[in-house]
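Once you've had a glance at the structure underneath, I'll fire off some questions.
The complex appears here without one of its protein chains, the remainder shown in place.
Letters are used for the chains, namely A, B and C, taken in the order the chains are written, and counting of residues starts over at 1 for each.
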Amino acid sequence: MKATNWRRLIVDFRLFGILLLMMVVLSFVSDRFLTVDNLTNVLWSVCLIGIMSVGAIYAPITGGIDLSVGSIAALSGIVANVLMNVYGLNWMLAIFITLGIGVLIGWVNGMVTTKFLVPAFIVTMAAKTYLFGVAMLVSNGDQITIMQPKEFLIIGVGKFLGIPIPIYIMIILAVGSHILLKHTVFGRQAIAVGANEVSAKLSGVNPDRTRIIVYIISAVTATIAGIVMASLTQQAFAMNATGYEFDVITAIVIGGTSLMGGNGSVTGALIGAVMVGFINNGLNLLDMPSSFHPIATGLVILIALIMNQGFSLPGAVKKVLARFRTAESLK
Amino acid sequence: MSVSAIRRLILVGLLISIGAALSIASPSFLTLDNLMTLLQEASLTGIVAIGFTLVLITAGIDMSIGAVIAITSMVCVNFISYTHLPAYVFIPIALAGGCLIGWVNGFFITYFKLPEFIVTLATRGILAGLALIAAVKDDQGFVKNVFIQDEVFLSFGETVGPVYIVTIVFFVLAFATQLFLKRTRAGTNVYATGANPTASRLSGINTDRTLIGVYMFSGFCAALASIFLSARMMTAMPDFGIGSEMDVIASVVIGGTPFTGGVGDIWGTVIGTLFLALIKNGILKLGLSPYIQPIVIGGIIVVTVIADVWYKGFAEKRATRIARQKQALAKEGV
Amino acid sequence: MAKTKLMAMLTALLVTASGVATAQTSYKIGYLPSTVGQALTQAWRVGIENALKDKKNVTMQSLDAQMKAEIQVTMMDDFINQGYNAIILQPIDAAALTASVKKAESKGIPVITLNTDTMLPHAACVTMDDTGAGYMVAENVGKSLGGKGNVAILQSPPGAQAGVEREKGFRAALAKQYPNIKIVGAQNAQWNKDKGIEIMNSFLQVNKELDAVFAVNDNMAEGAMIAAESAGRLGQIKIWGFNGQKSTLALIEQGKITGTAYTNAYNQGGMAAKYAMDLLTGAKKKGAATEIIKVPPFAATKDTVAQIKAEDRW
Partner (left out) sequence: MSANSPLLLECKGIDKNYNGPMVLANVDFSLKRGEIHSLVGENGAGKSTLIKIITGVTNRNAGSIVFEGQSVPVEHNKIASERLGIAVIYQELSLIHGMSVAQNIFLTKEPLFAGLPIIDINKMNRLAQEMIDKYGFDLRATDIIDKLPIAQRQTVEILKALSNKASLMIMDEPTSSLTSTESAQLFKIIRLLKSEGITVVYISHRMEEVFDLSDRVTVLRDGKLVTVLEKEQISPAEIIRLMIGRALSEDESRHRMVKKEGEVVLEVEHLCCEGKLKDISFKVRQGEVLGFGGLVGSGRTELMRAIYGIDGFDSGRLTYLGKNYVPSVEKSIAGGYGFVPEERRLQGIMGGISIVGNIGVANLDAISNSAGFVSGTKEREKADKAISLLKVKPANPDVLVGNLSGGNQQKVVVGKWLIRDLKLLIVDEPTVGIDIGAKEEMYQTIERLACEGVAVIVVSSDLPELTRLSDRIIVLRKGQIIKEFAEGVVTEEDVLRAASGIVEGGTQ
């Protein structure tokens, strides 16, 4: 095992370590925490963010960002419902077509960023806005309850071996995404484009094509998350999943992926999502006011970032204190 | 004429023609009341956008501005509810609070070399939570939104003649910031830091201090906007401004300040803000479905930026062609 | 079609501009809910539209305040500037909208508020009485539990007035009538179904004995139901929602949700529209104080839900 692999492993392992530490602390704080039921529930509740994260991670890997995942998820739930319950299509066909629309949305995002050279931040921010409008328009702003088909509803709430199906979907997608990133030509190309686009291009990578695929992957996983969400909540609603894009980015960043491009860890993103899930679950179990959730998440982001930067936490605190001391002495 | 000047001219032209079209389509558009409300709206976003423009010039981003608006309004309302301090005492304190938040952002960004987006996203969460905790509660512990009756504080929402004070402040602030950027050393440092941080450091610019200063100014602007917003609404809510980041970013980007840093100015932002406010106001007048609004706004952002990139590309090509011709002529001359 | 509408608007404006208000033959009514994307606000709109359907000289425009008080205030300004004749408003927050309502009223535009009253007097408030309905739900829960047990609350976001009122009514009733019922948890599920599931899951984890859940809207109640069903504890827990949207009524019929505080939102919207028309045509005169029109809540349970007619389900 070579040095950087060790380092990578240590970063991943460190995340695992923090995760375990959180689990230990939480199990002391609440005796209800460390139960199979509860842990299953946490996974169940993070699966939407998890599914989105393992696909959206490619955008930061190539140095971009995708802020439109929330709106895509909401829209896809609505589209799937319209196809099934207005046009009466078979549920599988409906899902298939919805995924196709996801591909289209991702393609548009990718095309605008690459061919028109507009920063991904602006493109996907605008997409977030107009896709929300489209979702409103298609659903007429209604909060639609999806009562059937029953097979569709099983996706979200059904269980296999006592574990909800969305968790399987999340894990399958995560494994797939991990393999895609670490063991395929496309993964190598995405990392290369993020590390140095020009150099990648001169080495035979087509950066535009890579980027377009990246946004398609991101949109497709968001679509899958949207379908799972629609099934899980038995609801299609334009305001579903608003603000999820920030949770997704949080998970990705806690997982050690830099927004500058050139590296990324799917397992990290998944752990990041679960970590945020643990924080929320812990606060819920303790019956803390909801105002603590964003505070705790924000602090975890900062701590994770500082640690990913190679600072140990006590070291960082010491550094800060030292700085204050010098500032004092200068006065 | 430079590229940015032509671009600005086009935007102003669009602004005027859309305004003219609206005046014809809806007689209620070209009324003093409506124009003043439009300006008031634009000014509230615009004040925040001025601070944000500086951040964008340094190639950074500040996602915490919305949360700064929320927490500042909470600070003010706490002063009003629980102390008898006059407004002219606690408003400076609240503004200083905005600066402090900016300092914290800048500190994490410069000292730990963390990406701006994530740091400010984290502070956004923390501040949003703190705003809820700081909110004034009733006897049962539920958040209570206080109806503000402090005369001095409310005077911030008043008008001078037909013009809202916030509009005057917006234009004064815009003018002052533009002067600062273009005509002071510190302002020059902001551009230099955004264009080439390494070179700036080598030239003796303290880029860390510049960055921290810029984030402090962004926090200050958001806090200032918050006071005008609270005064206008005569109340303060813990979710004030949260989500308005997108409008601010859109205004600045439409105004022509790119994400790449080193370029941009305040007049662009002023025009961008007016443009966005005009579109929003116009959509309301046209009796369109409310669902169309996000589609139009999203579309406009994309179209402006695409047009920008295209035009810049075209202008660059033209410039290189001219330069090449000139060079050829000069060489032949020798 | 659009042209005639525009023409109508133009004439209306010209007439307004000429200042002959009494000779006015056409009216513009603005409808401004907290958000357009909710079953309740959609139902109100339908109710308003139905009430105005046969009035050819009235146009109605609805805007989306996107759950943000700042945006709602802007839109109020816009209605005022455009010279609307009456505004039907669901204030996102009482304090935040007071100034706007006052401004409209001072320009002679009557404002009829829905559900949330503002702090200064205006034309009328057509309300489903959140506090009272919350109280009613608690009485039902208390009765069905025999005055003893554990109850959890799925809250709205802090500061969301309607939700807070409902919760206050609920808590007041329990404190007064059923002191032995313990509130074991109250968490914010952000009005959302998916958050409803998440929060309910943790309630189920912490409380092995949970007898009832009160969600301050139906959406969250439906989420709680999904969570309870998945945990296999649906039969042991009474789930109450609030509003009475169509899907929840159907779930009550299926016995999955215990009950909800139903309000006929179509009716409520219609009442607001009618009140506005009465003021505009002079059939009614505006009083000094806000006229409070209460739409009584109805406790829809499996036994009573059949009384709600199909056309009243929204």
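Just so it is clear, a contact is a pair of C-beta atoms (placed from the backbone, for glycine too) under 8 Å apart; a residue touches a chain by one contact, two chains touch by 3 or more.
Everything numeric in this text was worked out from a predicted model, so none of it was measured.
One chain is not displayed; in the complete assembly it touches the shown chains A, B.
From the options B:Ile16, B:Leu32, B:Val172 or B:Ala199, the residue with contact to the unseen chain in the full assembly is B:Ala199. Across the entire complex, the residue among A:Lys115, A:His183 or A:Lys318 in touch with the chain not shown is A:His183. Only one of A:Thr35, A:Ser203 or A:Gln309 touches the absent chain when the whole complex is considered: A:Ser203. The set of chain A residues touching the chain not shown comprises 2-5, 179, 183-189, 191-192, 195-196, 198-206, 260-263. Interface residues of chain B facing the missing partner chain: 179, 182-185, 188-189, 191-192, 195-196, 198-205, 262-263, 319, 321, 323-324, 328, 331.
Basically, only the chains that are shown with their structure count from here on.
With centres taken as mean Cα positions, chain C sits 35 Å from chain B. Spacing of chain A relative to chain C, judged by their CA centroids, is 34 angstrom.
In chain C, the residues that reach two or more other chains under the touch definition are 36, 64, 157-158. The multi-chain contact residues of chain B, meaning those touching 2 or more other chains, are 132, 290-291, 293. Residues of chain A touching chain B in their complex: 65, 112, 116-119, 121-123, 125-134, 136-137, 141, 246, 249-250, 253, 258-260, 289-299, 301-302, 305-306, 309, 311, 316, 319-320, 323. Residue ranges on chain C touching chain A, taken from their complex, read 35-39, 42, 64, 155, 157-158, 185-188, 190, 192-194, 197-199, 201-202, 205-206, 219, 222-223, 226, 229-231, 245-247, 250.
By the touch rule above, chain B contacts chain A in their complex via residues 61, 108, 111-115, 117-119, 121-126, 128-133, 246, 249-250, 253, 258-260, 289-299, 301-302, 305-306, 309-310, 313.
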